[in-house]
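If you scroll down you'll find the structure; I have some questions about it.
Here the complex is missing a single protein chain, while all its other protein chains stay put.
What follows is chain A.
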Amino acid sequence: MLTIKNLKKTYNQKTIFKNLNLTVPNGGILTVVGPSGIGKTTFLNILAGLTSADAGKIILDGKQLELDPRRKSTDVGVIFQDFNLFLQYTVTENVTLAPKVVKKERPSQYQKQSDQLLAELDLSDKKDSYPFQLSGGQKQRVSIARALAMNPGILAYDEPTSGLDKKATERVTEVIQKLQQRGVTQIVVTHDLPFAKSLTGEVLDFGKDVER
């Protein structure tokens, strides 16, 4: 379960948001909507540990996460808008690199997990491809597999439908719902309202429901 209490972020003396409180139950989906530039990605970056916050608490599965961007943790799996796949590695290598290097898992362990994740996300036939050989939707699914390989407490998506066509967007919805059935807790940041409506769970409108 993710609980956020009184989160505050200012930038250049301007308050981006304050008193942000929310809860996402285990296996739940929270969709964060709002126009571009309102602070949704900043919120996601704070959650991911890429940006600092001024005040507040982030508690994930009972553990309080530091608000310092120097924190080292793999509690939050992030699916970036531009995917940020490692260019020089194949799909399998992208998925196995962190378990191998960071978690020091055995090859049999991370290979098996990678095969399972890629099969589940319908990427088995792409496992030896490089990122530049993949479509946007495929890159996104690799990014999801790569994040899941580290068993994060929550998956956070930044504008997952940006640059995707209608069919690929429907596919994203399917994947998110499939992961929900598996019990994965998810936060989806998007300004794509039809896509947001296709997801189950709570909706947080960053333009209306958040104090500034």
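The definition used in the following text is that contacts are C-beta pairs under 8 Å (C-beta built on N, C-alpha and C of every residue); 3 or more make two chains touch, one makes a residue touch a chain; residues count from 1.
Here is the rule we use: contacts and distances are computed from a predicted model.
Remark: of the listed names "ABC transmembrane type-1 domain-containing protein", "ABC transporter domain-containing protein", "Response regulatory domain-containing protein" or "glutamine--fructose-6-phosphate transaminase (isomerizing)", the one matching the undisplayed chain in UniProt is "ABC transmembrane type-1 domain-containing protein".
Among the residues A:Gly77, A:Gly137 or A:Gly153, only A:Gly77 touches the chain that is left out of the figure. When the full complex is taken into account, the listed residue touching the unshown chain is A:Leu85, out of A:Leu85, A:Ile144, A:Val189 or A:Val210. Across the entire complex, the residue among A:Gly56, A:Pro131 or A:Pro160 in touch with the chain not shown is A:Pro131. By the touch rule set out above, chain A reaches the unshown chain at residues 48-50, 72-74, 76-78, 80, 82, 84-88, 97-98, 101-103, 130-132, 146-147, 150.
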